[in-house]
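Note that one protein chain is taken out, while the other chains of the complex remain in position.
Entry: chain A
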Amino acid sequence: MPVIEVTSLHKRYGETVAVADVSFDVEAGEIFGVLGPNGAGKTTTVECVAGLRVPDGGGVSVLGLDPRRDAARLRQQVGVQLQESQLPDRLRVAEALQLYASFYRDPADPAQLIDELGLDSKRNTPYDKLSGGQKQRLSVALALVGNPRIAILDELTTGLDPQARRDTWDLIERIRDRGVTILLVTHFMEEAERLCDRLAVIDKGRVVALDTPAGLVSAVVPEQRIRFRPSVPLDDRLLTDLPQVSAVTRSGSQVVVTGTDDMLHAVTSVLARHQIIAADLRLEQATLDDAFVELTGRRLAD
């Protein structure tokens, strides 16, 4: 049974259509990604899920409740980390968590949460003295302090350095392991590929694909490429005769073989039979990035 159901969501700001038609379900316990370029309608979509905005059309149901009508009940169970949401400069880490803990009926222990998020040495540090990564972790902590069943995290790692980004990803996985369902908004491919069980690719206010990251890649870019340098001259027909291979091209001294994702064994078997050694052999698989370009016709700008 899905914990979040979005059905034909539509939202306009004046004449501008932010979300044209978005539908997806999020299952309990999964990390569900909403991926798309800036301005695709990702944030508006999750803001409707969080009850911060009223949809102009379609339906949103969270834990079987209406985010607007049952706002008071949902706020106890849904933690939200917003994009570009800050805290007062002089507020200290421990004070912020204590403050937010006081809002909930059954809050987590602030001290333990601070410890878990690696902020223990910063508990008395004012907000404006925290690094970007520390601010982000505090923001995640505030989203979790109410012991929510669902956490909505918007552009969690934007502006973080690579190390802080990886640490945050570890953190998200630990949160999921505690049984929290996570709705993650991102425009980083690597993040989506690493974290998400399933994801919806949104472009121009519409869902253009919805699948697991691997499923998305193989559905959109089913072919693989093998590159190698043969030890002796190679007759292309040896390879083009294989049913798994669709094309063979040359790039300098390199042979580039394109084919289905189970062609590697067939190709290496043929080479072995003819005692050809494949030097510098590389298998190139399509990435989510390639799939995204196929889907939307452009690359995600960082």
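In the analysis below, a contact is a pair of C-beta atoms (placed from the backbone, for glycine too) under 8 Å apart; a residue touches a chain by one contact, two chains touch by 3 or more; residues count from 1.
FYI, contacts and distances are computed from a predicted model.
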Record-based protein name (UniProt) of the chain missing from this complex, from "Rieske (2Fe-2S) protein", "Lipoprotein", "Anti-sigma factor RsiW" or "Transport permease protein": "Transport permease protein"
Selected from A:8, A:85, A:253 or A:285 as touching the chain missing from the view: A:85
Of A:76, A:158 or A:268, the residue in touch with the unshown chain: A:76
Positions on chain A contacted by the hidden chain, ascending: 50-52, 72, 75-76, 78, 80, 82, 84-88, 90-91, 95, 98-100, 102-105, 142, 146
